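For this view, one protein chain was removed and the others were kept in their places.
We just call them A, B and C in the order they show up, numbering each chain from 1.
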Amino acid sequence: MRIPVQPMAAKMALGRLGARGRQLVAASLASAILLSPAVRADQSGLAMEINKRGEKTLEFDWPMVRVGTGEYPAGPTGVTVFHFKRKVLGAVDVSGGAPGTVNAEFLKLGYDLPELDSVVLSGGSWYGLETATAVATALKDDGVRDGYAFGEDPNIALSVGSIIYDFGSRRLNEIYPDKRLAQAAYRAAETGWFPQGSAGAGRMALSGVFFGCNAHSGQGGAFRQLGDLKIAAFTVVNSLGVITDRDGNTVACYPGKNWPEDLRTADLMQDFPRSRAEGWAGVSADDRNKNHNTTVSLVVVNQKLPHAQLQRLAKQVHASMSRGIQPFATQFDGDVLYAVSTGEMEATADDAMSSADLGAVASEVMWDAILSSVPEQPQVVPAKDTPVPAKVLRDYQGDYHFSRFVTLRVQRKGDRLFARSIGERDAYTIGRDKAVELQPVSSTRFTVPGRFPLVLDFSREDELVINPGQWQQLGEKI
Amino acid sequence: MRIPVQPMAAKMALGRLGARGRQLVAASLASAILLSPAVRADQSGLAMEINKRGEKTLEFDWPMVRVGTGEYPAGPTGVTVFHFKRKVLGAVDVSGGAPGTVNAEFLKLGYDLPELDSVVLSGGSWYGLETATAVATALKDDGVRDGYAFGEDPNIALSVGSIIYDFGSRRLNEIYPDKRLAQAAYRAAETGWFPQGSAGAGRMALSGVFFGCNAHSGQGGAFRQLGDLKIAAFTVVNSLGVITDRDGNTVACYPGKNWPEDLRTADLMQDFPRSRAEGWAGVSADDRNKNHNTTVSLVVVNQKLPHAQLQRLAKQVHASMSRGIQPFATQFDGDVLYAVSTGEMEATADDAMSSADLGAVASEVMWDAILSSVPEQPQVVPAKDTPVPAKVLRDYQGDYHFSRFVTLRVQRKGDRLFARSIGERDAYTIGRDKAVELQPVSSTRFTVPGRFPLVLDFSREDELVINPGQWQQLGEKI
Amino acid sequence: MRIPVQPMAAKMALGRLGARGRQLVAASLASAILLSPAVRADQSGLAMEINKRGEKTLEFDWPMVRVGTGEYPAGPTGVTVFHFKRKVLGAVDVSGGAPGTVNAEFLKLGYDLPELDSVVLSGGSWYGLETATAVATALKDDGVRDGYAFGEDPNIALSVGSIIYDFGSRRLNEIYPDKRLAQAAYRAAETGWFPQGSAGAGRMALSGVFFGCNAHSGQGGAFRQLGDLKIAAFTVVNSLGVITDRDGNTVACYPGKNWPEDLRTADLMQDFPRSRAEGWAGVSADDRNKNHNTTVSLVVVNQKLPHAQLQRLAKQVHASMSRGIQPFATQFDGDVLYAVSTGEMEATADDAMSSADLGAVASEVMWDAILSSVPEQPQVVPAKDTPVPAKVLRDYQGDYHFSRFVTLRVQRKGDRLFARSIGERDAYTIGRDKAVELQPVSSTRFTVPGRFPLVLDFSREDELVINPGQWQQLGEKI
Partner (left out) sequence: MRIPVQPMAAKMALGRLGARGRQLVAASLASAILLSPAVRADQSGLAMEINKRGEKTLEFDWPMVRVGTGEYPAGPTGVTVFHFKRKVLGAVDVSGGAPGTVNAEFLKLGYDLPELDSVVLSGGSWYGLETATAVATALKDDGVRDGYAFGEDPNIALSVGSIIYDFGSRRLNEIYPDKRLAQAAYRAAETGWFPQGSAGAGRMALSGVFFGCNAHSGQGGAFRQLGDLKIAAFTVVNSLGVITDRDGNTVACYPGKNWPEDLRTADLMQDFPRSRAEGWAGVSADDRNKNHNTTVSLVVVNQKLPHAQLQRLAKQVHASMSRGIQPFATQFDGDVLYAVSTGEMEATADDAMSSADLGAVASEVMWDAILSSVPEQPQVVPAKDTPVPAKVLRDYQGDYHFSRFVTLRVQRKGDRLFARSIGERDAYTIGRDKAVELQPVSSTRFTVPGRFPLVLDFSREDELVINPGQWQQLGEKI
């Protein structure tokens, strides 16, 4: 599903923008530049993608669980809304040192009464918490929850949520998932699906920063049914730690120099800090920044559980994630896990389990979810010895504006092309100190060789696209 | 300060609306009626009042503390934004059984690093939490916090907040303080002032429901300076308990039958549950609804404190409020207190205090704040033996639409006027079961005699105003 | 009831000790002096008083609640054991900044299963926690709980407990309630009674140190029955704050200079810190020591409550104690409150209440309990112009050993008597710097005039009794 806020702007995510679309995007970006009280950053013109299917999609049969995603491709960044068909029981476990939460306190009071309407996971760091409150107000505005308690029934929407940090070294702008995006995602929520990889809240996630891996991650989901018992696990992995499979392999990592092909997490961990010293050899200081990770998760069971046991389930599953993500629950992660019991299956049913057994199964489902969060990784593209005509290079020259903080100056020197960051921030490995050479891959594409993929695409008119594809950054010539 | 979103609509709070203004309000209210996905409740046309001066204003000299208020007179409901000139240290204590919070978890981690930008208190129950996230995104959109950490400094806005329930028996609509209102209030924030009574987040508060007092309360603030030490306390009192002064008197209460003039809280409490049985004699079942109270508070000191001691201060001051509000911290209150240290005065300064001493002073300042939250109460207006011409009464006949849930049918029978609620909810003591007589106070004003003031004003064309004044409810003839 | 561990030593609490008894006490005290590994402080010879009736006794009819007290008069110090006839549901609220707890974590997990056997309140600061574990092991040793779970029933004893600090300026020794004392108290526990004042855990408590009041307090208890609903509240008040009645009067305080007869707490608080500056005029630095206060409490209801609501009850009642003790819940108090539901009355019973209503009543019962904790205060005895013969004074001369840290040197100079502390600590206002004159009250009793009572009694052979009576301190001539 796709909501064309502005007919042309909507194309932005798909490819070349028309003139009007470009103006529109430029206008919204430019608004950040002047930043007088009159001209503030304004996201109201940004194109949205709603319920975009990703590389992979989990399909599962559970009418109680509705999922909607909203993305701003211009970030990229996004939000994932879980909305339950009726109020459910919720619990929360906070284990990271930099969490963002809405209404977590209420979930900790231990009431057995189902009160929870939705769990919202989002990009945008603390700014993205706007999505959690937005779903609550959408529930009210749409008349699903009326804000008034008729008789005994509580009828105020309870929406909780948490966020990942997807700014900083991940991208060159500060667009965040906002009220408009979240309400659109909520209203488009459907049952039976969950997009995996670079989608929803996991649109611009990274993992393994602890060892300098800096691999793309995203959101993962898995589902298991045992008789009548249903368990679903969802997670947005933006972790300091590396993702690890059940055989101990590091699943996604741009390896450091001299690292073995078959990288094993146990080796990295046991050899730490030496392993990282080597791993960090090619990593910029910016990328080493530590405060900016988080894994936010949700586990849903259909078995009725008293709150105290649902809380135990949350603890057990959250701790178990230390297997699939290493290290986990650090000061520099904001890890939060929500646990939900829909109460559709009685605790006395044949397929019901103790909280510990349920936790054991759910921990495995969660591990599957973690593994499914990894998208296909872009490859490092080697430079080629392809001379590009000076006339062409001259066309590429100019200042490209990416956001309030990032502008790139591209300059030709003879038959070589150079780039330097002239804004407040570096653009990946293109720093502010001195210009780096852009080495040709083709006549329109260039790279700066290094540990991580970095492609600069000049094929669009008056635009520079860095890392074309899912995580691309768009610079407007100014 | 006042932001006339729609030039005419803005008048709504002041008195008679022009035709265009009425249409506008009607449109926004009507939007809730149909409630198809295409026509949702939409607050974007509602008039705002920003930084409205109330009956009383606390003036205090503290450049670090900026206060902005935003109100929707059509609720009425509102928000109070506290914004600190630079990041400050925060702590939180949750003692009620029905809290709403944004980012409380972070404040509990115990870091000594100042991270907090703003504390937002709001009406609107859980929906009003949108105001806390809105201030964070305003800080970003305005470029105050950029979402990116340059160097060592954290530069993501941290906004926390809590809410009161001001729906239900308090008013006849479900308008809530939203992103637009909160961002306007934040942007208008000023130093040196704080409006007391029916203002900001305390625009539509009630107190003493526990004993059926149902007196209007609001927001209170107080300030004390001892040498260089500064302490400010702010609170939005919407409490189940009754407000009590230092001599033990119940400060605001519509007394039950046969209650003494000089009502003492200790007597009410000690005599409970008998005292309430009597107190509740004239209180409708709706008004007895218990889940809908909350006192949310903020204490600010300029002394530098380690987080652990700031947390102790929060606990001590919060507990001390049990003196000024009785009962306090119940399951049916959502009491939350934030404590802030601006760190302007060193802990080694001459005027510095231990956390216990500081807590003792701050508890007194908080008590002052509680007392200052009480606005002047409307009086019960007795019916008069004034015959109103049948022709006039006929003009008053009609169905008056207050909100999606509340419509009043006014009918004349001979020379008497009757009203009945024909929507889903009662309108105060005008119920859905049978029509009650409206007894004249003047030719345009009527009352339904009872424990609480209830005035119906027909003086406006095609409108019915219930309880004209600060807390008035506006019904449109349909 | 009284357990004469050593036939003679047992007399110690009653009056003059025989020679053998004195030796025994001296031996146990002396053991602390040398303190080689071979000779450690050993309390095994101390006389105990079990279930001693105090000045006042609460009588109440509730077979589920058994109370036992144990005291070491030589401290004095003591323990109060609450043992429930069958396992009950428990919750805990910690609001002070210096708590001591056993097993509080378990009570916070929110299980609805009754698991709690006993709540133990004790003197002795953290050392006194030995009493809580001692009751658990007594339950096992006696075969009441067997340490093994047969079938589904949990059968391990769960004993929780908290302590007050009753050392320091309160007394001149470090005797603490230990395993032996607690097990004796548990085994002697009876239904229907609770001794008030200087008894059990409240044997050596003080209150109002915050304002220099330094009045004796103790343990209080109250009970209320409303139809079938039963509520009991117990508290050991050793508070920084002053005890206050429902009319606002400060209940117990040795007033500062020029303080009014009818001291009102609201005045002290509102006038703080000036009020304390005056109040502390005659208070020694030792007595101002702030870390040494605590109020530990227990509220018991017979209504069945889910854990979440029992927890709300604990919060509400604990906060309400801020009325009866001011200030309360400070960093320098270790306030802990346990809440217990015996579950004897169903939540659907006619007399059942919501947690908020229950909390309101229980808060009043707790206030009654606080007030009942105040024992009759010793009076300041004025010196008299009674010449005491020099020969008599000469007999009084000598070094009196009170404990490892306190020894008093009494010297005659002409017809006047002087005392100086020659150990590591002061003995009340008799300091280490210079000798103070002991002024005669009678030929055997002397005083040091001041704000607080201080009587030195030389009537026993080879002993000096300071403040003869309930809180007396015994010094052996060496």
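Just so it is clear, a contact is a pair of C-beta atoms (placed from the backbone, for glycine too) under 8 Å apart; a residue touches a chain by one contact, two chains touch by 3 or more.
Being a predicted model, the structure only gives us computed values, none of them experimental.
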Check each of A:V144, A:V361, A:V380 or A:V436 against the chain that is not shown and name the one that touches it. A:V361
Out of C:L46, C:V65 or C:L158, which residue would touch the omitted chain in the full complex? C:L158
Residue in contact with the excluded chain [from C:P99, C:P114 or C:G359]: C:P99
Residue-wise, where is chain A in contact with the chain that is not depicted? 95, 97, 210, 226, 240, 246-248, 266, 269-270, 272-273, 290, 309, 312, 315-316, 318-323, 326-332, 353-357, 359-361, 363-364
On chain C, where is the contact patch with the chain that was removed from view? 32, 35, 37, 40-42, 94, 97-106, 109, 124-127, 129-130, 132-134, 136-137, 140-143, 146-150, 154, 156-159, 165, 167-168, 174, 176, 178-179, 187, 289, 291-292, 336, 404-405, 424-425
Residue-wise, where is chain B in contact with the chain that is not depicted? 109-112, 306-308, 311-312
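The working rule: only the chains that are shown with their structure count from here on.
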Quick one: report the Å distance separating chain A from chain C, using the average Cα coordinate of each chain. 57
Can you compute the centre-to-centre distance for chain A and chain B, using the mean CA position of each chain? Integer Å is fine. 37
Residues touching two or more other chains, restricted to chain B: which are they? 97
